[in-house]
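Missing here is one protein chain; the remaining ones are kept as they sit in the complex.
Here is chain A:
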């Protein structure tokens, strides 16, 4: 009887230890502040896996840095903790994963990547007043739905195209107007079709003549016919708008067939400012210009992020600095809210201004959910690297235009 009831010395020690650690734990947690959970949602499987993988990496770098620098100061040094969700490049999975993140008690969500994925996820989050910071979904409507919880860090499609056209005119004027004729090559999806329509309306007003608009599906396996057409039309300027694979194919085919217009000017180009393209096909990439998301080259952190990305075995693209900066902004919003309280974070995001990490946005401020300071940069591949050529405040190199090898 006694042998059953009385515990052994060892058992007493063990439970005693467990009990003390249980009692001591909350004290430790209180001293440091309970960790704040942050939802990161990216497409790491499916068609957009490459982008999602880089976005995730950027978010992880940000959390590492924030925690290494002492966590969230106004919350007693509370650490940030990532709860990751894979939206599988599919809108309904994005909604379901947002529900899961809510169930796990995240204070906010950062990410999404593509417009459709951001649309369903931010809407699902709005049911719970869960702050949602879009990294790069560009569709203008995303912030026009009256969702109070949804904010976009990067410039919208309308903002990018406006800047892209202005800078194209400035570039051409500065060089003595060498380009007059244009061929547009676009994929028949979101970026391509929308952009082609806009260019067809705007370019003639700016003094350019559109010789032809060529569309192609994604994926496309062969660009020979497109390039032959460009060759016969002899345009001064080629404006491509397509995804990574097709853009690379187009640039390579143009190089093979020795079609060299005065400039290749991509807008939100899939490959033009990806270092993977530059590294894999340096000759085809040389001279290609792009108006796209890009970090401030004069910020020393940009070079550091690039080194860390390469150390992780990936080629640098804008997804890394974009998500790095977006997560830092969300952390600042939580700090300003003073608590991981969703409504207070939304309040902070909609009324205050924030540092923009390594992105060239100065102080980010949200009006109706859109960061009005967001700004795309113009880049050109020069000497096997991506260099910023406009606007002047951020330029690190002069534009090679009209292109001379």
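The rule is simple: contacts are C-beta pairs under 8 Å (C-beta built on N, C-alpha and C of every residue); 3 or more make two chains touch, one makes a residue touch a chain; residues count from 1.
Going forward, contacts and distances are computed from a predicted model.
K.L.:
One chain of this complex is not shown here; going by its UniProt record, which of these names is it: "Branched-chain amino acid ABC transporter permease", "Paraquat-inducible membrane protein A", "PhnB protein" or "Cation acetate symporter"?
P.N.:
The record names the chain that does not appear here as "Branched-chain amino acid ABC transporter permease".
K.L.:
For the chain not shown, which residue from A:33, A:58 or A:91 touches it across the whole complex?
P.N.:
Touches the omitted chain: A:91.
K.L.:
Mind listing the chain A residues that contact the chain we can't see here?
P.N.:
Missing-chain contacts on chain A: residues 44-45, 49, 53, 84, 86, 88, 90-92, 95-96, 99-100, 102-103, 115-116, 119-120, 123-124, 126-128, 139, 141-142, 145-147, 188-194, 217.
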